[in-house]
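Here the complex is missing one protein chain, while the rest keep their positions.
Right, chain A next:
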Amino acid sequence: MPLTDSLRDEILASVPNLRAFAISLSGNGDRADDLVQETLLRALANIDSFQPGSNLPAWLFTILRNLFRSDYRKRRREVEDSDGNYAKTLKSQPSQNAHLEFEEFRAALDKLPQDQREALILVGASGFSYEDAAKICGCAVGTIKSRVNRARSKLSALLYVEGTEDFGPDDTVRAVIGNR
(Lines give C-alpha, C1' and ligand atoms only; values in the text may rest on other atoms or scores of the structure.)
Protein backbone atom coordinates (compact mmCIF):
# COMPACT_ATOMS: atom_id res chain seq x y z
CA MET A 1 0.00 0.00 0.00
CA PRO A 2 1.15 3.59 -0.52
CA LEU A 3 2.63 5.47 2.38
CA THR A 4 -0.27 7.30 3.93
CA ASP A 5 0.09 9.77 6.76
CA SER A 6 -1.38 7.34 9.22
CA LEU A 7 0.90 4.53 8.10
CA ARG A 8 3.89 6.84 8.41
CA ASP A 9 2.81 7.79 11.92
CA GLU A 10 2.39 4.15 12.83
CA ILE A 11 5.86 3.36 11.58
CA LEU A 12 7.30 6.20 13.61
CA ALA A 13 5.34 5.07 16.66
CA SER A 14 7.01 1.66 16.37
CA VAL A 15 10.47 3.16 16.77
CA PRO A 16 10.72 2.81 20.56
CA ASN A 17 9.87 -0.88 20.33
CA LEU A 18 12.18 -1.45 17.40
CA ARG A 19 15.02 0.16 19.33
CA ALA A 20 14.32 -1.96 22.39
CA PHE A 21 14.32 -5.07 20.24
CA ALA A 22 17.51 -4.04 18.45
CA ILE A 23 19.34 -3.24 21.68
CA SER A 24 18.17 -6.46 23.30
CA LEU A 25 19.40 -8.43 20.31
CA SER A 26 22.69 -6.69 19.76
CA GLY A 27 23.57 -5.38 23.21
CA ASN A 28 24.99 -2.30 21.55
CA GLY A 29 23.16 1.00 21.48
CA ASP A 30 24.90 2.61 18.53
CA ARG A 31 24.62 -0.44 16.38
CA ALA A 32 21.01 -0.85 17.42
CA ASP A 33 20.14 2.63 16.22
CA ASP A 34 21.83 1.95 12.90
CA LEU A 35 19.76 -1.20 12.62
CA VAL A 36 16.59 0.73 13.32
CA GLN A 37 17.50 3.34 10.74
CA GLU A 38 18.19 0.67 8.14
CA THR A 39 14.90 -0.99 9.05
CA LEU A 40 12.96 2.23 8.52
CA LEU A 41 14.63 2.83 5.16
CA ARG A 42 13.86 -0.69 4.00
CA ALA A 43 10.32 -0.50 5.24
CA LEU A 44 9.66 2.75 3.42
CA ALA A 45 11.34 1.51 0.25
CA ASN A 46 9.20 -1.63 0.33
CA ILE A 47 6.03 -0.14 1.65
CA ASP A 48 4.14 -1.41 -1.39
CA SER A 49 4.64 -4.95 -0.18
CA PHE A 50 3.01 -4.23 3.16
CA GLN A 51 -0.48 -5.70 3.28
CA PRO A 52 -2.95 -3.16 4.62
CA GLY A 53 -4.59 -4.39 7.78
CA SER A 54 -1.81 -6.82 8.60
CA ASN A 55 0.37 -6.49 11.65
CA LEU A 56 2.69 -3.53 11.06
CA PRO A 57 4.94 -4.05 14.10
CA ALA A 58 5.41 -7.71 13.12
CA TRP A 59 6.34 -6.64 9.61
CA LEU A 60 8.88 -4.10 10.89
CA PHE A 61 10.31 -6.55 13.42
CA THR A 62 10.76 -9.10 10.65
CA ILE A 63 12.78 -6.62 8.63
CA LEU A 64 14.91 -5.69 11.62
CA ARG A 65 15.45 -9.27 12.64
CA ASN A 66 16.57 -10.27 9.15
CA LEU A 67 18.89 -7.28 8.89
CA PHE A 68 20.37 -8.12 12.26
CA ARG A 69 21.00 -11.70 11.26
CA SER A 70 22.72 -10.87 7.99
CA ASP A 71 24.73 -8.18 9.72
CA TYR A 72 25.55 -10.55 12.55
CA ARG A 73 26.97 -13.14 10.19
CA LYS A 74 29.26 -10.48 8.75
CA ARG A 75 30.41 -9.16 12.06
CA ARG A 76 30.63 -12.39 13.96
CA ARG A 77 33.52 -12.30 16.36
CA GLU A 78 34.04 -8.61 15.94
CA VAL A 79 34.69 -6.44 18.95
CA GLU A 80 32.22 -7.06 21.72
CA ASP A 81 31.63 -3.86 23.54
CA SER A 82 28.13 -4.51 24.67
CA ASP A 83 28.42 -3.50 28.30
CA GLY A 84 29.92 -0.08 27.77
CA ASN A 85 27.73 0.87 24.89
CA TYR A 86 24.60 -0.42 26.44
CA ALA A 87 25.19 1.53 29.62
CA LYS A 88 25.37 4.69 27.54
CA THR A 89 21.90 4.14 26.22
CA LEU A 90 20.39 4.14 29.67
CA LYS A 91 18.74 7.38 30.52
CA SER A 92 19.05 7.11 34.25
CA GLN A 93 21.84 5.18 35.84
CA PRO A 94 20.35 2.57 38.08
CA SER A 95 21.65 2.24 41.60
CA GLN A 96 24.84 0.26 41.87
CA ASN A 97 23.28 -3.01 43.00
CA ALA A 98 20.58 -2.83 40.43
CA HIS A 99 23.23 -2.00 37.89
CA LEU A 100 25.29 -5.06 38.77
CA GLU A 101 22.24 -7.24 38.58
CA PHE A 102 21.41 -5.67 35.26
CA GLU A 103 24.88 -6.32 33.86
CA GLU A 104 24.67 -9.90 35.03
CA PHE A 105 21.37 -10.35 33.30
CA ARG A 106 22.63 -8.72 30.14
CA ALA A 107 25.70 -10.98 30.12
CA ALA A 108 23.55 -14.07 30.58
CA LEU A 109 21.22 -13.00 27.80
CA ASP A 110 24.21 -12.59 25.49
CA LYS A 111 25.23 -16.17 26.19
CA LEU A 112 22.04 -17.58 24.75
CA PRO A 113 22.08 -18.92 21.22
CA GLN A 114 20.69 -16.28 18.92
CA ASP A 115 17.56 -18.27 18.02
CA GLN A 116 16.64 -18.60 21.66
CA ARG A 117 17.44 -15.02 22.55
CA GLU A 118 15.28 -13.53 19.82
CA ALA A 119 12.38 -15.87 20.62
CA LEU A 120 12.53 -14.98 24.29
CA ILE A 121 12.64 -11.23 23.61
CA LEU A 122 9.80 -11.31 21.10
CA VAL A 123 7.50 -13.27 23.38
CA GLY A 124 8.70 -12.19 26.81
CA ALA A 125 9.38 -8.49 26.24
CA SER A 126 7.93 -7.27 22.94
CA GLY A 127 4.67 -9.00 23.78
CA PHE A 128 4.14 -10.85 20.51
CA SER A 129 2.03 -13.99 20.49
CA TYR A 130 3.82 -17.27 19.78
CA GLU A 131 2.15 -17.18 16.36
CA ASP A 132 3.46 -13.72 15.47
CA ALA A 133 6.90 -14.54 16.83
CA ALA A 134 6.93 -17.65 14.64
CA LYS A 135 6.10 -15.55 11.58
CA ILE A 136 8.78 -13.02 12.43
CA CYS A 137 11.38 -15.76 12.77
CA GLY A 138 10.08 -17.80 9.86
CA CYS A 139 9.61 -20.99 11.83
CA ALA A 140 6.87 -23.15 13.33
CA VAL A 141 4.97 -22.10 16.43
CA GLY A 142 6.19 -25.22 18.25
CA THR A 143 9.77 -24.24 17.46
CA ILE A 144 9.27 -20.82 19.02
CA LYS A 145 7.74 -22.37 22.12
CA SER A 146 10.62 -24.72 22.58
CA ARG A 147 13.18 -21.95 21.97
CA VAL A 148 11.51 -19.77 24.58
CA ASN A 149 11.50 -22.65 27.06
CA ARG A 150 15.13 -23.45 26.43
CA ALA A 151 16.04 -19.78 26.73
CA ARG A 152 14.29 -19.54 30.08
CA SER A 153 15.88 -22.63 31.48
CA LYS A 154 19.31 -21.61 30.26
CA LEU A 155 18.96 -18.16 31.80
CA SER A 156 17.85 -19.59 35.07
CA ALA A 157 20.80 -21.96 35.02
CA LEU A 158 23.20 -19.12 34.27
CA LEU A 159 21.77 -16.70 36.77
CA TYR A 160 20.46 -18.81 39.58
CA VAL A 161 22.13 -22.18 39.52
CA GLU A 162 25.67 -21.77 38.24
CA GLY A 163 25.75 -18.70 40.43
CA THR A 164 25.33 -20.71 43.60
CA GLU A 165 29.06 -20.65 44.25
CA ASP A 166 28.40 -17.05 45.19
CA PHE A 167 27.03 -18.33 48.44
CA GLY A 168 30.18 -20.24 49.20
CA PRO A 169 30.38 -23.92 49.91
CA ASP A 170 27.99 -25.05 52.57
CA ASP A 171 29.23 -26.52 55.84
CA THR A 172 29.20 -30.09 54.65
CA VAL A 173 31.23 -29.29 51.58
CA ARG A 174 33.57 -27.15 53.63
CA ALA A 175 34.16 -30.02 56.02
CA VAL A 176 34.84 -32.39 53.15
CA ILE A 177 37.28 -30.15 51.35
CA GLY A 178 38.86 -29.06 54.61
CA ASN A 179 38.40 -25.39 53.86
CA ARG A 180 39.69 -23.36 56.81
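Following the convention adopted for this analysis, contacts are C-beta pairs under 8 Å (C-beta built on N, C-alpha and C of every residue); 3 or more make two chains touch, one makes a residue touch a chain; residues count from 1.
Note that in this section contacts and distances are computed from a predicted model.
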Identity of the absent chain, which is to be given by its UniProt protein name, from "Response regulator", "High-affinity zinc uptake system membrane protein ZnuB", "Anti-sigma factor NepR domain-containing protein" or "ABC transporter ATP-binding protein": "Anti-sigma factor NepR domain-containing protein"
Residues of chain A (touch criterion as defined above) contacting the omitted chain: 2-3, 8, 11-13, 15-17, 19-21, 23-24, 33, 36-37, 40-41, 44, 89-91, 97, 100-102, 105-106, 109, 120-121, 124-126, 152-153, 155-157, 159-161, 163-164, 166-168
